[in-house]
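One chain of protein is taken out of this complex; the other chains stay put.
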Amino acid sequence: MDLEFGASYQRLREEVREFCAAHWPPRGEEAELPPRDQAIRFRQRAIEAGILFRTVPREYGGAGGETDVLSETVIRQELDAARTPHRSSVQGTHMLVPTLLECGTEEQKQSYIAKTLTGELRWCQGYSEPGAGSDLASLQSRAELDGEHWVLNGQKIWTSQATEADMMFGLFRTEPEAQKHAGISYLLVPMDTPGIDARILKMINGGQDFCEVFFDDARVPAANIVGRRGEGWKVSRSTLKHERLLIGDASGARRSFDGLLDLARRAQRGGQPAIRDAGVRQRLAEIEGYVASQEYAVARMLTAIHKNEDMKVMNEMLMAKLLSTNTGQLVARLAMELLGDEGLTMPTAEDAAMGIPSEYTDSYWVSHSMMTLGTAIAGGASNIQRNIIGERLLGLPRDPRKG
Amino acid sequence: MDLEFGASYQRLREEVREFCAAHWPPRGEEAELPPRDQAIRFRQRAIEAGILFRTVPREYGGAGGETDVLSETVIRQELDAARTPHRSSVQGTHMLVPTLLECGTEEQKQSYIAKTLTGELRWCQGYSEPGAGSDLASLQSRAELDGEHWVLNGQKIWTSQATEADMMFGLFRTEPEAQKHAGISYLLVPMDTPGIDARILKMINGGQDFCEVFFDDARVPAANIVGRRGEGWKVSRSTLKHERLLIGDASGARRSFDGLLDLARRAQRGGQPAIRDAGVRQRLAEIEGYVASQEYAVARMLTAIHKNEDMKVMNEMLMAKLLSTNTGQLVARLAMELLGDEGLTMPTAEDAAMGIPSEYTDSYWVSHSMMTLGTAIAGGASNIQRNIIGERLLGLPRDPRKG
Amino acid sequence: MDFSLSEEQELLQDTVRSYTANECPPPRVREVFDGESGHDADLWKGLVEMGLAGLAVPEAHGGAGLGLLDSALVCEVLGAGAVPAPFLGHTLAVLALRLGGSAPQQERWLPALASGDRLGTVALGEAGGAWAPEEWTLSLQGERADGAKTRVPAGPEAGLVVVGGAGGALGLVDASAGGLRWSAEDSLDRGRRLYALELEEVPIETLAPGTGARVRDAALVLLAADAFGAGTRLVRMAVDYAQARQQFGQPIAAFQAVKHQLANMALDIDPTRGLFWYAAHAFDHLPEESARAAALAKAHITDRAMQVARDAIEIHGGIGMTWECDAQIWFKRALFDRQWAGTPDTHRARLADLGGW
Partner (left out) sequence: MDFSLSEEQELLQDTVRSYTANECPPPRVREVFDGESGHDADLWKGLVEMGLAGLAVPEAHGGAGLGLLDSALVCEVLGAGAVPAPFLGHTLAVLALRLGGSAPQQERWLPALASGDRLGTVALGEAGGAWAPEEWTLSLQGERADGAKTRVPAGPEAGLVVVGGAGGALGLVDASAGGLRWSAEDSLDRGRRLYALELEEVPIETLAPGTGARVRDAALVLLAADAFGAGTRLVRMAVDYAQARQQFGQPIAAFQAVKHQLANMALDIDPTRGLFWYAAHAFDHLPEESARAAALAKAHITDRAMQVARDAIEIHGGIGMTWECDAQIWFKRALFDRQWAGTPDTHRARLADLGGW
């Protein structure tokens, strides 16, 4: 058992660190460019240096090499630590690109991948619909082939940053008579197509990260289909095999816990910092048990995946989501208690945005304690997760009503 | 709104108090009698004085008068406070007697009621079976009519004090071809019938309150049926209308909470009484919220029932059980934490017995923290309770699989 | 023994419920919530005409002379409807005068409060979550006051402000006299907007000592009642949504897991009703139990209501997280009730002390 990353990874870590120091933040005239252009340049250089998108072939704009889960973790940690803009259009780089590599035509690969990796081309994902949340197979948006075009009608929801994206990849029902999963196709949709209307969906905390997208006879070239007609469901799941390289490193949970400790130091309780209160200490210590459990579960997953022993960590993989949801709820409840009066005002727009906060301010915690409600929902409601654990890990009977 | 019982009930309270002072504990040569005989005499006198069994007609051995829910509560509080043995065979007095009054033959009433009220005749209840817990309708024990006798075969479980009881009232399947609830009859079974074997079922805490009862061709007179053949299910539910007079007064929850406070005063935490620890105080205060909620819910129920406005308190009536279970679990968890090392040894036999403790000793709390597990089960598992709340109060769809 | 509401009390609730349901249904609640001021003058006028402004004002001064329980019952209805009305601050101002005002003070102010000619409010909290009377620092010595208070309801709409000061004293400020500087806080519950208040050389009259703690206790009871109303409504909203929302070919309410979550929500909030009834009753009739009962009601009910609010959002799924879903309005109502005047933990610590633990 060894919790250090070891010498070879230490070398990689230092290389990445040096790269970051050399290239971020930008200097000279590059510092004058708009932030988005700065970020695109940074990502271009990181790809050239073999740091980002290491397994995407060179001919499509990647670094074209090998990688492993530990290397990816080390690289991500360093890119995060230096606050570099390495995450561009995550939907694009982590969902669309693997899908195109797997199922796209040569022309699609050539057209889209390179620009997506740098962030020149920004994508949004069109899967969820108002009537199809956990039950994605019941989606209703349709695409009808009319000569050389798909004609799109319907509505998508929970589309992150749809108002900023250039393109959407989405699932549309092309064979209306087919049942459920069958009859769905995977289409690429330029967002400036006439008949498409993206509206920001304001969130409970004032955040504006999500959109609804409405399609009213929007016409998209017939060639914009990935994989075969009616097989969109399968195509959309072809990214799953890439996800094993993307295990979260739980450092987010630890950073958030450290932020909670800071809040407990700032907050007053009976004339002293709340962190001196025996009850608050107990609750913090209890939460740390969950946070540390997550950290070690991730360490175990990284190890097993690195050794190609994924089967050993099925439990961890299937439980990760719900564990993190539960911990988030505990954190949110204690934060709300510690916030006191701060819980009576709205978070700032910056703190209401999703993503990793640069600082754990009181306003961040107000936002967080509301947004943790969403973690029980996003990416599969907690009840669905419990079904999965019950059925796949414990071997319990499947719900009779499904499908 | 008035939380006092008021003048007329105050008078009743004083009368009962005086009665208790005069008759319990017994004096003179009566004090030499075996405890059970002392208890029987006390109950006889209490009936004669119109304090116990006020609504059971005189000709069957009751006090033959009127009562109301507040009077019953006042009387019970005083009988408890004076630690009198007013509770005899609760199964007999509170389940069998109302059933006989409702559905019994004149001969059955004459034979059984009076002696049951005093406790001369002790009853056990034969409803549950190993394969029929929450799903009582699926019970399998059968009774076949053979000339002048029912021949009983099968097994009952969770039979309180079966080894001490003189008689059992129980449900047996007499029409094996009938479905579920139909085909069940309500029989009265002398426990000394050959072919009946009652065995103590030792509990997790060492307690010996429950038994299993096995029937192997045990023959019971054909006349020992209450109500009609095949209608035992209905007969067994005829007691429900009497239960409105038996609302618990939640003083048990308050006493138990006071006992928990005492435990927190005795237990040490960081060199001082645990009750001085800010974390323990928070947890106690949180529990008190639940305890007080129970008290007021009961006060509201008493009021409404007294005014014949039962419908106003349907919520309280349907939630009482689960609320008390949940509170009990919180109490048990804190008690176990406070007990520390005491939680490593078994409770005494006295503390392992069910019922209201005379003192909240450490050993009691060890037993209690195990027995609260059972409250989630006894009298309908918590999940069944949640179904009832969901379906009857919230109007949610019924589970499709039931019945 | 009679632990129930009188017919008059039930009628009061029915009347307010049906009036607010008609005049301030959810679409109107949302309009005010999203509006500029968060104040609905017409609605308040209607409530004043029903007598709510004078509910706690003695009959001699033009009010209904009712007890705290009656005001709490109104709060329950207002919380259930998330009604944007300044009832909480106004009622607390009335109580401050009733409990601590001299005869001339009562004579001067109570009729105007009862008639709704003046809107009252209370400025109790100070920066850093100082809600306990013993933590207040604003000086009420002399005839003029200087200092700052936070989280004040109604703000510039108010004509009379009851201000908490050092030693738990209360002072009366006539808002029309000038010298009050209000600044809007970015309130989470936009149906009950909050303001920071700075006083500069403002004329002030003090009320009888000890009134601060009593008014704080009354606030706790009213908040608990409001949270009870909001919580029960959130259960209803979650039930209705779960009945309507189809997934996997059936309403999600038919999934046993969802059904039990809903049952647990009902079980969380419904049995707490007696806590605020009793605390309100004790406030008027059992003074020695009043402070502790108020702390218990506030701590327990607002915590349970907040849990119900979280669960209700979860039942609604993603849509529950959006501004356009009504659940967020009630969620914030419950959150206000929980955070304003001190969090549950604060009051649990107090009730432990008050219990002599």
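Chains here go by letter, A, B and C, matching the order in which they are written, and residues are numbered from 1 within each.
The rule is simple: contacts are C-beta pairs under 8 Å (C-beta built on N, C-alpha and C of every residue); 3 or more make two chains touch, one makes a residue touch a chain.
Computed from a prediction, not measured in an experiment: that's the story for all the values here.
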Omitted chain touches shown chains A, B, C
Considering the whole complex, which of B:7, B:31, B:311 or B:344 touches the chain not shown? B:344
Of the residues A:145, A:178 or A:393, which one touches the chain left out of the display? A:393
Out of B:33, B:81, B:145 or B:204, point to the residue that touches the absent chain in the complete complex. B:204
For review purposes, identify every residue of chain C that touches the missing chain, sorted by number. 255-257, 260
Even though one chain is hidden, which residues of chain B still touch it in the full complex? 128, 130-131, 133-135, 138, 157-158, 201-204, 206, 210, 268-270, 279, 329, 336-337, 339-341, 343-346, 366, 370-371, 373-374, 376-378, 381-383, 386, 399, 401-403
Going by the touch rule given at the top, which residues of chain A touch the chain that is not shown? 1-6, 9, 70, 261, 264, 275, 278, 281-282, 284-286, 288-290, 292-297, 299-300, 302-304, 306-307, 309, 312, 315-316, 319, 322-323, 326, 383, 385-387, 389-391, 393-397, 399-400
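One rule holds in what follows: only the chains that are shown with their structure count from here on.
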Measuring centre to centre, with centres taken as mean CA positions, what chain is farthest from chain B? A
Between chain A and chain C, what distance separates the C-alpha centroids? Give it in angstrom. 40
Averaged-CA centre spacing for the pair chain B and chain A, given as whole angstrom: 55
Can you list the residues of chain A that touch 2 or more other chains? 279
Residues of chain C that touch at least two other chains are 345, 349
